[in-house]
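One structure follows; several queries about it will come next.
What you see is the complex with one protein chain gone and the rest in place.
Up next is subunit A:
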Amino acid sequence: MEHLDLARWQFAITTVYHYFFVPVTIGLSFMVASFETQWLRKRNPQMLRLAKFFGKLFTINFALGLATGLVQEFQFGMNWSAYSRFVGDIFGAPLAIEALLAFFLESTFLGLWIFGWGRIPERLHAACMWIVHAGTLLSAYFILAANSFMQNPVGYRNNPVTGRAELTDFWAVLTNKVQLATFPHTILAAYMTGAAFVLGICLWHVHRRSVPQDQSMYRKGAKFGAWMLLLSGLGVAVSGDFAGKIMTEVQPMKMASAEALYNTQAGAPFSILTVSSLDGQHEKVAITVPKLLSFLGTGDFNGTVHGINQLEAQYKHKYATDPHTRAQTYVPTLPLTYWSFRVMIGLGTAAAAIGAASLWTLRRRDSEPARSRWWPWAAISVVLLPIFANSFGWIFTEAGRQPWLVFGLFTTQSGVSPGVSGAEVATSLTIFTALYAVLAVIEVKLTLRYVRAGAQELEEPSAGADDDADDKLAFAY
């Protein structure tokens, strides 16, 4: 394989992997903080147990997200140094600000939360998790602003002297219209993920009835998770619709490739499923909804949606002269964009459906939990569905932008590090893939061990506990 392909595979593997943990971190920090706050308000010890239980699971997940996050920051320079030189003036600032504003908050206050039980006042302790959550939101905002620049470059100019893109308006970068749709869409998808994580695990314990006296606790947790899942799912659909319209406007090729729409059409149908030859030219089975694509993309059932063939011809003419923008084809890998877009929507919808079904089953306080065999499968899949929906959403977003790194400005093939050899990239690709695989096994096994054990009983404060120097630490590694 070429150096370029290896570097792309490395970015894909490390980024998709890292993003398994990101939405869980964002969503679960919200859920844990909510449980702790509910405990403070009503003093129901069940809420404290849930906060501690999901807090432990949160830290297991957070550690791997943190560890793999460093690779994300380093590999722009390691594998994509030409890209770093070209956009560093714009792209570097959000990364630095993310570290300064968000990562310090998250790391410091998570340390206080983990080790602070019994050592800092209760309200302050709960506030620490809210601050961690605020940190995750800030972090998401800045990194998404950087990504939105790649989808729709704004607030810059091309400097012919330095041969790079330079910032002219930072506010425009932060309020990029792609960003304004992507941020709520991404955050709400993360809330779905955290809520589904809580719902699935609580459902599983309700079903197992391993500890009869804890049934009411897990039912409360499951209900809260299900409501959050449905509410955020609704938000994901609305913001996704908004994002789709902006995508049709600023990246028409991505929308065309999501639908495999070959020719420009007014009143274009929305394809739900197509089975065809891989090049997409010969449809065998197709299920379509008339005029829906035009409505989704433009807000008008008879609106015009641009097709792949017309856009390709237009781009080939427009971008042929500059070596940074010249490409063999401007069409993304169609099966990948077409299917990742559908799988994203399908998995997200399935998760929301399980949420609704769970609420129905748990609707009465005394209702007997369903004994049917689908229940444990629903519990397990509802945890995984939103995580993979997130992955496919990003695969669609990034693969659909190809062949560009920065749309209309800079192709992926111009971005690789000129001084790094294919052998070096192959080495790092192999090492990261092997290491990540081993760590995934360890992480999942550890998570399952903690999930199975369930929420632990609260420890009785030991007799005569005061600020004695010989006191045992409330929490220790």
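Definition applied: a residue touches a chain if its C-beta (ideal position, glycine included) is under 8 Å from a C-beta of that chain, and two chains touch if they have at least 3 such contacts; residues count from 1.
In this text, contacts and distances are computed from a predicted model.
Engineer: According to its UniProt record, what is the protein name of the omitted chain, chosen from "Aspartyl beta-hydroxylase", "Simple sugar transport system ATP-binding protein", "DNA repair exonuclease" or "Cytochrome d ubiquinol oxidase subunit II"?
Structural biologist: "Cytochrome d ubiquinol oxidase subunit II"
Engineer: Quick one: which of A:Leu4, A:Leu167 or A:Leu384 touches the chain that's been left out?
Structural biologist: Of the listed residues, the one touching the omitted chain is A:Leu167.
Engineer: Applying the definition given at the start, please give the residues of subunit A touching the unseen chain.
Structural biologist: 56, 59-60, 63-64, 66-71, 73-74, 76-79, 81-82, 84-85, 87-93, 95-101, 103-105, 107-112, 114-116, 119-120, 159, 164, 166-168, 170, 210-211, 214, 417-420, 424, 427-428, 431, 435, 439, 442, 446, 449-450, 452-454, 456-457, 469-473, 476-477
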